[in-house]
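Missing here: one protein chain of the complex. Every other protein chain is in place.
Moving on, here comes chain A:
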Amino acid sequence: MRGDDSVAGRVAALMRDSMFVDPPDDTTDIVASGLIDSMGFMRLFALLEDEFGIEVRSADLRLDHFRTIERIAGFVRDKRAARQPAGDHAAT
């Protein structure tokens, strides 16, 4: 189990508290299960950018990055890791 302060826990909280969708677990396919649609993705990107201080660029827009909470968390960690060498500190 993840802790709620983990990246996955924060992604799940964002979805629950700000998008009002609550996937049953971190590996549920939120696209196939119809929990998220195109407008939901737009909102999710804005929330992720604000929460984690990352930028979702056009090259990042691949469904495979966003199919599950687990993958979204992985995407966020990769984006933040990529920022570190530039000395740009993401929000905790």
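The rule is short, and it goes like this: contacts are C-beta pairs under 8 Å (C-beta built on N, C-alpha and C of every residue); 3 or more make two chains touch, one makes a residue touch a chain; residues count from 1.
Here is the rule we use: contacts and distances are computed from a predicted model.
Of the candidates "Amino acid adenylation domain-containing protein", "Signal recognition particle receptor FtsY", "Hydrogenase expression/formation protein HypE" or "Simple sugar transport system ATP-binding protein", the chain left out of this view carries the UniProt protein name "Amino acid adenylation domain-containing protein". If you put the missing chain back, the residues of chain A touching it would be 14, 16-22, 31, 34, 37-39, 41-43, 45-47, 49-51, 56-58, 61-63.
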